[in-house]
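To start, the structure under review is shown below, and the notes come after it.
A single protein chain has been omitted from the complex, and every remaining protein chain is retained in its original position.
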Amino acid sequence: MKKEIKPYYHKIQYYETDGMRIVHHSNYIRWMEETRTDYLVQAGFPYDVLEERGILFPVLSVSCDYKTAVPFGGTVKIQMQLDWFDGLRYGVSYIMTDADDESIVHLTGTTTHCFLNKDLRPMRIKKEAPDVYQAFCEYANELRGMAAK
Amino acid sequence: MKKEIKPYYHKIQYYETDGMRIVHHSNYIRWMEETRTDYLVQAGFPYDVLEERGILFPVLSVSCDYKTAVPFGGTVKIQMQLDWFDGLRYGVSYIMTDADDESIVHLTGTTTHCFLNKDLRPMRIKKEAPDVYQAFCEYANELRGMAAK
Amino acid sequence: MKKEIKPYYHKIQYYETDGMRIVHHSNYIRWMEETRTDYLVQAGFPYDVLEERGILFPVLSVSCDYKTAVPFGGTVKIQMQLDWFDGLRYGVSYIMTDADDESIVHLTGTTTHCFLNKDLRPMRIKKEAPDVYQAFCEYANELRGMAAK
Partner (left out) sequence: MKKEIKPYYHKIQYYETDGMRIVHHSNYIRWMEETRTDYLVQAGFPYDVLEERGILFPVLSVSCDYKTAVPFGGTVKIQMQLDWFDGLRYGVSYIMTDADDESIVHLTGTTTHCFLNKDLRPMRIKKEAPDVYQAFCEYANELRGMAAK
């Protein structure tokens, strides 16, 4: 996968606000998904194509720390990175800031994922989708290289 | 299908409110679906069972008139009825009021639907799902009887 | 308001799909709102600024005709126009097509709106927000001019 990930931008929609006049906390979970989807396009593996090949990446866990509220009218910038990949599962982390001012952090979060086939059964991507496996490995290697410096 | 339809009640959730501190208008469309789903259970044809049999009822059109806003904390009462059925399509109408005071009308709306099979192709339910066809006919006949009185 | 409205594009998100593997019909209502919000930015009247001035545009009615399903992975193009404006209310119409192929129409729809103040009471924008009133009039005049040709 590509090492340089362009950040993802999401413009706040009115239907995403709640009675406190700020974004409802459940929406951030959705924007984390938007960010992953956008990344997969950047990496050359659009999720709809993977899904057609029978490769699903369901979410195993989510954690979010809500730092500052997001008001309607703004745009958030979300940066994600692959934290780890062990062949069967992987972890992603996210930082969400104001689009114009990165010192305003709205959220930090993580998700973990596994690989399932169309019948929602675990999938060994090394064997069943070697190109996807390879891409994950390359990205993980880069991360190790960066960490070693 | 059963002629007497118990009304459906929906308790307003916080995540359904928006920055105006009232329910966002897109949610009513979802409650109309909740009402249909509840009705199908009452009629002995739960939607998940129909779906497993390969019978889908997608929405062809929606119309809503928003009469009065619904604040958080309340409960709405939704009454639906089958307006027409011609063997290939059907129309449903809805009236949504305060749960305790029917003189407070929040919304009137309609939806139309067709029958599709699992491949999202039109389905002749008279032939392919005669029990469902029969139930629709009986309900439509009752309506005609009621109208004739 | 500006006469030339740039169309609005919405990339389909996974969380917008349903068990039929197509976009759930309630989401189109939200994209119509996204389109209006985007238009107001184009017209120089961002909705968050209007809201801060105490001008709200709630939805009075919605109607949608669902023409063809939208699968995950695609992008839709939404074109809206002001259909009428009488000083107290206005109507908008929408056509939603595939982003790349306008011959694939997914939806046609309309919404109507009124003007409310922060206390959710009717507002005479001619008096209370003359710049907004003016912008609506200019746009409506242009429409008439176009119709007259």
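We just call them A, B and C in the order they show up, numbering each chain from 1.
Heads up, the rule we're going with is that contacts are C-beta pairs under 8 Å (C-beta built on N, C-alpha and C of every residue); 3 or more make two chains touch, one makes a residue touch a chain.
None of these values were measured; they are calculated from a predicted model.
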item	value
Positions on chain C where the hidden chain makes contact	14-15, 17-19, 21, 24, 26, 72
Those residues of chain A which, in the complete complex, touch the missing chain	19-20, 22, 25-27, 29-30, 33, 51, 56, 58-66, 69, 120
Absent-chain interface as seen on chain B, which is shown	13-15, 30, 33-34, 37, 46-49, 51, 71-73
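Quick note on the criterion: only the chains that are shown with their structure count from here on.
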item	value
Geometric centre: closest chain by C-alpha means	C
From chain A, the most remote chain by mean C-alpha position	B
Between chain B and chain A, distance of the C-alpha-averaged centres to the nearest whole Å	36
Inter-centroid spacing, chain C versus chain A (mean Cα positions, whole Å)	30
Interface hub residues of chain C, defined as touching at least two other chains	30, 33, 51
